[in-house]
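Moving on to chain A:
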Amino acid sequence: MANDEYLLRMVDVEKTFPGVRALKGVNLNVKRGEVHALCGENGAGKSTLMKCLIGIQPVTSGQIIFDGKPISKYNTADALNMGISMIHQELSPVEYRPIMENIWLGREPVGKFGLVDHKKMYEDSKQVLKQIDLDVDPKTLMVNLTVAQMQMVEIAKAVSYNAKLIIMDEPSSSLTEREEQQLFTIIRRLKAEGRSIIYISHRLEEIFEVADTVTVFRDGTNVGEAAVKDITTEQLIAMMVGRPMDDMFPKIDTDKEGIVLKVEHLSHHKYFKNVSFEVRKGEILGFAGLVGAGRTEVMETIFGIRPHTEGQIYLHGKPVEIHNPGEAINMGISFLTEDRRGTGIFPLLSIDTNIAIPNYDKYLTKLGLVDQKAVDEACAKYVEAIEIKTPSLKQKIMNLSGGNQQKVLLARWLMTEPDVLILDEPTRGIDVGAKAEIYQLMSELAAQGKCIIMVSSELPEVIGMSDRIVVMHEGKITGILDNGPDITQEVLMRYATGTDDDF
Partner candidate 1 sequence: MKKSIVLLVVVLALAIATVAGAQDYKIGYACNNYNDTFQTYIMGYADEYAKENGVELVLADGRDDEMKQMSDIENFIADGVDALIVIPVNPQGVEPIIDKAADAGIPLIFVNRNPFIDSETAEELEIPEGVYYVGSNEVDAGNFQAEYVVEQLGEDAKCGYVVLMGQLSNTATPGRTGGNKEIFDQYPGYEFLAEQTGNWQRDQAVTIMENWITAYGDNLCAVMANNDEMALGAVEALETAGMKDDVIVAGVDLIDDAIVAIDEGRLDFSAKQDGQGQGEGAVKTAVAVLNGEEVEKWTVIPFIPVSAENVADFK
Partner candidate 2 sequence: MKAKEILSKYGIVLVLVIMVGVLCIVSPNFRKPANLMNVLLQACIFGILALGMTLVIIGKGTDLAVGSTLALCAVICASFGQKASASGKIFPNLPEMPVIVPILIALLVGVVVGLVNGSFIAFTGIPAFIATLGMQTIARGFALLYSGGKPVSTLIPAFKTIGSGRVFGFLPVPVLIYLICIAVTWVLLNNTRFGKRVYAIGGNVQAAEVSGINVKKMILLINAYMGLLAGVAAVVFVGRTQSAHPGAATGYELTAIASTTIGGTSQSGGIGTVWGAVVGALIFSVLRNGMTILGIDAYWQQIVEGFVVIIGVVIDMRKNARKA
């Protein structure tokens, strides 16, 4: 055991797909008992590297040394048995089976006659769940768990394999703040037990909170490694994008004249009550609050996805009734939803179709057929204007990176030429570089006189981009604040948790 300090060493790993060099000689060294963060823009090679590590894909060349032994030509089952586990970003549990069967899936303990020994399975599961402090009956069906609990079960599964290395791919992306803290507690405990964690994340705050070491990826290779305690956020961002990010939030001063959208006493029997606010031309109105505060539901109501029980919406001073998204679009409202994959993209369709889908009415020939040439020209204009990186308009959108997908969706809504653009978590799950571009675009749009509502859970973003900020707590507005130097994350958190309430 010469390299005892390192549990895992990946040396000059290369991976080529037909036509693409996804990994160009990557080196990664993970010490025993450390939390090692991987960060970098989407498509930088983190996922590919992890797929190689857990045996989903073979490496093209290079060496993987795990626990002192070189390993090669193994599959995921071998990896699990060697002690490498991965908690995927999108969990895929067997939903209608109990926790215990999910943990022991594929290696169920058997008793006499080769029948499954449910009693042993139950006891063993209890044991493992106790190790990670998850107090749930192992017979509970997976479908009844929260996302956070499902994740814990996955971690329990890793523990049950006696994993030495646990890879977590964006584990906090769907967790609440409290759940996130629980996750960090577990991570620290796993670390204390001598296990190593590879932690992939976009959220820099997390990396600073939980990781010991960070390796930054860019363009299929590792561009830097540092001990977390030795670097600053700015340095890390600079490493990720390859240039210093001195201005993340490029605000442009605009004239804010005339109320475009006004909402009065809007209520929904379940999600929110008595919501009133207004947006002016050229204004960016931020919506802050905790997950579940009802912000998305308010926006869905304005857009006609959800009915409201009370209240009135005014557009340009006139009361309007919006029953479905089609009507909202016709009235000049656009809505970029928070769930890009669920309610945004048509993954199998081309970029032009994804952009044009609500807009075909504008590009018809005299016969009522779609004028594809006009559509392509219009789409090309937007692709160029907002710098969507794609070889062709006919590329399927699923082949683009998250940031570019988001830009395609922005193009879709810009093409409807809205007066009101509602953006729900516009930068969720996209990399830092793309984020900056989207901020730039938002500022330009406001300067052109659009009014923008931005719902966001990232406080720096809300503070950086908004002219005014609406904060919601448990379905009610607790504050509508003019943005300024005195608005800090702490101030917003006080409103978001209901500690402060102006109404």
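Per the selection procedure, all candidates are chains of the complex that A comes from, given by their letters.
Assume a residue touches a chain if its C-beta (ideal position, glycine included) is under 8 Å from a C-beta of that chain, and two chains touch if they have at least 3 such contacts; residues count from 1.
Keep in mind it's a predicted model, so treat the numbers as computed, not measured.
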Pick from 1 or 2: which one touches chain A in this complex? 2
Flag every residue of chain A that touches candidate 2 in the complex, lowest number first. 18-19, 303, 305, 324-326, 328-330, 335, 337, 342-349, 353, 356-358, 360-361, 364, 368-370, 372, 396, 398, 412
